[in-house]
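The complex appears here minus one protein chain, its other protein chains still in place.
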Amino acid sequence: MRELAYYEAKLEALSEIMADERVHLMGGSFLSLSPRRTLFQKIVQRYPERVVSPPISELGFCGLAIGAAMAGLRPVVDLSTGSFIYEAWPQVVNEAANAFYMSGGQTRAPVVFHILHGIRGQGAAQHSHSPQAMLWNCPGLEIVLPSSPKDVKGLLKSAVESPNPTIFVDHVQLFEIRGPVPEGDLVIPFGQAEVKRQGKDVTVIATSLEVQRSLNVADQLAREGIQVEVVDPRTVAPLDFATLLASVEKTGRVVIVDQCHKSCGIAAELAARIAEEGFDKLKAPIRRVTAPDVPIPFSPPLEEFVTPTEPRIIEAIRSVLR
Amino acid sequence: MRELAYYEAKLEALSEIMADERVHLMGGSFLSLSPRRTLFQKIVQRYPERVVSPPISELGFCGLAIGAAMAGLRPVVDLSTGSFIYEAWPQVVNEAANAFYMSGGQTRAPVVFHILHGIRGQGAAQHSHSPQAMLWNCPGLEIVLPSSPKDVKGLLKSAVESPNPTIFVDHVQLFEIRGPVPEGDLVIPFGQAEVKRQGKDVTVIATSLEVQRSLNVADQLAREGIQVEVVDPRTVAPLDFATLLASVEKTGRVVIVDQCHKSCGIAAELAARIAEEGFDKLKAPIRRVTAPDVPIPFSPPLEEFVTPTEPRIIEAIRSVLR
Amino acid sequence: MDLCRRMLLIRHFEESLIGLHDQGRFEGHYHVYIGQEATAVPALSCLGQKDFLFTTHRNHGHLLARGADPGKLFAEILGRKDGYNHGKGGTFHVAAAELGFLHTSGIVAGIIPLAVGAAYAAKARKSDQITVCLIGDGALEEGAAPESFNIASLWKLPVLFLCENNGKYGAGRAAGAAQSATMAVYPLTDLPVAYKIPARQIDGTDAGAVHAAFSEAVAKIRQGEGAQFIETQTVRWPGSETNWPAVPAPTDVSLAWDVSAVPERAREWYRSSDPVLIFIRELVEKGAATKTEIAEIDKSARQAIEQAARFALASPFPGLDEALKDVFAPR
Partner (left out) sequence: MDLCRRMLLIRHFEESLIGLHDQGRFEGHYHVYIGQEATAVPALSCLGQKDFLFTTHRNHGHLLARGADPGKLFAEILGRKDGYNHGKGGTFHVAAAELGFLHTSGIVAGIIPLAVGAAYAAKARKSDQITVCLIGDGALEEGAAPESFNIASLWKLPVLFLCENNGKYGAGRAAGAAQSATMAVYPLTDLPVAYKIPARQIDGTDAGAVHAAFSEAVAKIRQGEGAQFIETQTVRWPGSETNWPAVPAPTDVSLAWDVSAVPERAREWYRSSDPVLIFIRELVEKGAATKTEIAEIDKSARQAIEQAARFALASPFPGLDEALKDVFAPR
């Protein structure tokens, strides 16, 4: 199978979704402010009428996208830095998420919100957020967290086909990762976790960039004979809990890794659900590796200290194996 | 000890905090739109210069309150319905919460945000939110959930003394509850859970209105000889986890009850923490009783169906005792 | 004549609804459209079938003006199965896609960006649909309003902002706070005008003036001139003075000529500010209808409402499984 860089696979998906006349892109940082951003210009040039640059009015333009979706379009909105979605919070969590339910199943809002979450390198407290946990607490939103070139392509295409408001949560530090991507059409359905690596000793459930870190860790520990199974939910809403549970059943030991702050983060929900439904299978306490409950500091060594890095994942794995 | 209704204790606290010249009240629905609201007029009349009615601009006036707090006041802001804090999300979670940390410990923002959360009776999807779980995922905010007349008084006074931004999460269905309240000054420190009822068979950890429901359930089950211990964290940030853990240690069985939606709700975090640190003490899986992951419906029977009602709490308790 | 019937239908609907609330048939906060009938009825009559509308907590009159079934509307507000949204939305959220009402929000200003978005979609599809954004004066205090005006203006979107300025009423404000205590922009039209959106102020008790202004604005939008803004001004209905609506005197067309049945404190409003009674008086004065004809129309509207209420009260509550349905649309 051909290999692509993550940003290439993402760009490919962005180009392909434009074939649907209903798709409008709003905002232009899908490829971040990284040097790769210039590639996005190709799409702008090809579809100038369907790529728009709104004012710095996230509340206004996210609401616009939701309304346009209600009226039949498939807008894909780039908010760039994850925390900018806070500006649009009332529209996302109180309008988009509720529309289908409140209308008794009449009004769909098939909009996609694209954000770059997490600890990105000197983003400091205001530009390093991972809003996905807060959003998961809001029923009605689908939440997607790709972690590989194949996934970013297949999940983005799936996001645009979804009839529901979808949060597409990306991480800029994934962009240069390379991996196999099948040629041609690739749509990865929501609600299908993927076992990214098989192992029998311990289950590591990870999301987004932390999947890559966990895979690295699994490589390292394999040399010591520790077989780590890495499971990636890929979407948390909907959640493929069965695949997670099957892995827990197999290993009996769980470490959960993600970049949300700890309290009420993604890892909290996964841990709680396993403690409820997989209790009998557990041989050790569940361990979470997350950002601690502190704002993300600017200074590089402090930032690294609060990041779910490989050494922290390893330490947690060892602790559940004890 | 004298008995007061919850709304009376709250009003007493509101009157007493006004003795501090730095306290300004912004907004006027501290006693909700219930018939009790007229009592608030006494405060307005006594301190007309320190009770202000802002425009319908939550982002603007919450930010104003934060700025005023930075500059030395102690504003207490009423947002009335819980979800209206979403309008102010960028100010609350990205300015207030980060100010002290980002400034390296220079700038305090001692503001209190008062909200009425939860399922209140025909609030439908947009007016029944419990934003406290989302807010707990944001480090830097203190989160207070009173459940009794004594607590509402002592915690409100403590909130105003706090040097940190504080979310005061109230529930309108608590207002008519009566209970003992000591005369004179009463300040309940943050981070002190209260065992509201002793029991040896099962621990119910509940917040806000659900504490009252759980106490009713404990009464009912006592008649069957089931001894339920009801523990109320009272503040989740800071969290007195030691008291929770001590109860788990005693009973080995845990039910957690709150009104947030299930995924990444308050109950998720408490369950995850117990699964991490109290794993050895658990004799049964942890059970959560929360609002399910659906928007709150308007129609009364549907609304009741999604509420953590007494029958649902009883059912959960029985399931962990099995 | 049709306008007259629709206005009376709204009036009787709302008065009847207040009765249902007082009987405990439904709980929770709600808002009625009494006193603003001469905005929605003539304004929305200027629209085409395929146009979109977005409205707020004060939506009942808008839906009825557009021809909604009062039975299904009552049923929704009572949380019944036969309601427009199977009882899941309730009074704040009545949506009726078949009438163009895609989404109704109880969040002040919540619909403004959405309406601009529907207009964006229509323009993108090169259809000639326009979108009407029905808001109260209070909505201009939210930042969503100027943000949306900016985009609607820059992108010349086919949206008509209809701002109903009903004076000093605002549920979230301290009782008695005057409008000017919460809005520095005066006149309100200065705000859209700053964003280069043409704006007009109209007397909201003058159905003819409302109709004329709307026909013109709708025509301009269809010609591609972009967003337009109209403010209609009405005086606050005395029944909304407390936190919960209360009818000072049930509306009877005879009040158009003799308000002595109305309690003293509310009389002035019914005499000089009630848009329905004003409209009726003018119809008769112009000779467009006789008092008897009006009384007939009134009677039939009243009967339609009574029947609608019976329909709603007979409708069952939805099954409990409905609570867990329609969180997500199926693929």
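Every chain is named by a letter (A, B and C) in the order it is written, and numbering of its residues begins at 1.
Please note the rule applied: a contact is a pair of C-beta atoms (placed from the backbone, for glycine too) under 8 Å apart; a residue touches a chain by one contact, two chains touch by 3 or more.
For clarity, every value in this text was computed on a predicted model and none was experimentally measured.
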{"item": "Which displayed chains the hidden chain touches across the whole complex", "value": "A, B, C"}
{"item": "Touch with the omitted chain, as defined above, among B:66, B:218 or B:294", "value": "B:66"}
{"item": "Of C:13, C:195, C:214 or C:237, the one touching the omitted chain in the full complex", "value": "C:195"}
{"item": "Options A:14, A:59, A:217 or A:289, residue touching the unrepresented chain", "value": "A:59"}
{"item": "Contacting the left-out chain in the complete assembly, out of B:95, B:170 or B:194", "value": "B:95"}
{"item": "Residue ranges of chain A at the interface with the undisplayed chain", "value": "27-29, 33, 37, 44, 53-60, 80, 83-84, 87, 120-127, 292-295, 297-302, 305-306"}
{"item": "Interface with the undisplayed chain - residues on chain B", "value": "24, 49-50, 52, 54-55, 57, 59-73, 75, 90-91, 94-95, 99-108, 110, 139-140, 142, 161-164, 238"}
{"item": "Hidden partner chain, residues of chain C it touches", "value": "141-147, 149-150, 153-154, 181-186, 190-191, 193-197"}
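Definition applied: only the chains that are shown with their structure count from here on.
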{"item": "Pairwise touch network: line, ring, star, complete, or other", "value": "complete"}
{"item": "Whole-Å gap separating chain B and chain C, where each centre is the average of the chain's CA atoms", "value": "36"}
{"item": "Distance from the mean Cα position of chain B to that of chain A, given in whole angstrom", "value": "30"}
{"item": "Shared interface positions of chain B, touching two or more other chains", "value": "83, 87, 124-126, 292-295, 297"}
{"item": "Touching two or more other chains - residues of chain C", "value": "86-89, 93, 105, 107, 110, 143, 327"}
